[in-house]
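A single structure is presented below for examination.
What you see is the complex with one protein chain gone and the rest in place.
The chains carry the letters A and B, assigned in the order they are written, with residues numbered from 1 in each.
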Amino acid sequence: MEIVLSIVIVFMILGAIYALYAKDLLSALISCGIVGYGLVICFLLLQAPDLAIVQIVVETITLVIMVAVVLNSTREELKEKAVVNIDGVSYVHQRYIVNVILVVVFALFLLYFFKESIFTLDHFGEHVTRMSTAYIEKAAEQTGSANLVTGILFDFRGYDTLGEATILFTAVIGILTILRAKGKK
Amino acid sequence: MNGMTPIVKKVTQLIVGLIFLYGIYIITHGHLTPGGGFAGGAVVAGSFVLLVLAYGSNILKLKKREEGSSVVESLGILLFTVLAFAAIFIGTKVFFANYLPKGVIGELISAGVIPLYNIAVGIEVAAALFTIFLALVIYKEEVLK
Partner (left out) sequence: MIVYLLCFILFLVGLFGVLTKRNVIKIVIGLSVMEFSLFLFFALIGYIDKGIAPIIVQNIPNAKFVDPLPQAMVLTAIVIGLATNAMLLAIAIRLYKKYNTFDIRKINSLKG
């Protein structure tokens, strides 16, 4: 089980690295689709069918919208490079050095916390959270639904669902506002 | 934008009703099988997106704004809020409680008020995704008169 999951995640990492270094924007978007659909396979291996259905449809709609945005504007990657060659000596653009140093600092900072947390978590596949036994025993007769995830999502944690519906509504209002107003003369 | 070749149009004509029916099945059986409001709403939105992509934007044949789907989305979240507030007057008089009787586990009519919440969220998610698609792909930028 761990071996199959590791192979799929290595494919996702390779797809993500290619998506950030492609010369053509359309190829980069197709590589982003590799990461999304590889995640669907991981969800199916981890016994979560609800998440697989939502992720596959949301990923398709996101790819359609991004391809439409790219094809309507420009398809090519930016031409000038960060490393320029003047008189045989290669200069690196000043902003690029600062960004790479910033990424390394963040990575070390996060690596320290990751090391601390990975020794308190149990092995993969044996982790039991404190609430999970109580939810699994009580959810069936207190909510009355056979699907435990839906029962938790709409009865025990109903406020999260209310907040999410509000966020989706606000996002639609925000998009309609950004793309409309061209100013009054 | 233009439509696609006649092969795509013919296959779409045969399939789009089945996708819509499958989405409604996922929404209404949310408390028995995997799925629920969000997954079913996204599949229903996918069937509308397929119709618009295959036949071009002439099939919409309406004004220059996406008024219709925006109104349906507002009705969806209004239904959700009305169901949540109706819990104050019925049953245990607590906001957002589960007040209808819970039947036998495994029947279609069971689990209290959860199927009604599933239908409200499904309508809202489907209309929201279709409005986002229309605003970003077809009606890109308009000028206010």
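In this text, contacts are C-beta pairs under 8 Å (C-beta built on N, C-alpha and C of every residue); 3 or more make two chains touch, one makes a residue touch a chain.
Because the structure is a prediction, the values reported are computed rather than measured.
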Chains shown that the absent chain touches, full complex: A, B
Residues of subunit B (touch criterion as defined above) contacting the omitted chain: 33-34, 36, 38, 105-106, 125, 129, 132, 135-136, 140-141
Missing-partner contacts on subunit A, residue numbers: 1-2, 5-6, 9-10, 12-13, 16-17, 19-20, 25, 28-29, 32, 35-36, 39, 42-43, 46-51, 54-55, 58, 61-62, 65-66, 69-70, 73-74, 77-78, 95-96, 99-100, 102-103, 106-107, 110-111, 114, 118, 121, 123-129, 131-132, 135-136, 139-140, 146-149, 152-153, 157, 160-161, 164, 167-168, 170-171, 174-175, 178-179
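Keep this in mind: only the chains that are shown with their structure count from here on.
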Subunit B residues within the subunit A interface of the complex: 26, 30-36, 38-39, 42-43, 45-46, 49, 53, 66, 70, 73-74, 77, 80, 84, 96, 98, 102-103, 105-106, 110-112, 114, 117-118, 121, 124-125, 128-129, 131-133, 135-137, 139-144
Subunit B-touching residues of subunit A, taken from the complex the two chains share: 49-50, 53-54, 57-58, 60-61, 64-65, 68-69, 72, 140-141, 143-147, 149-151, 153-155, 158-159, 161-162, 165-166, 168-169, 171-172, 175-176, 179-182, 184
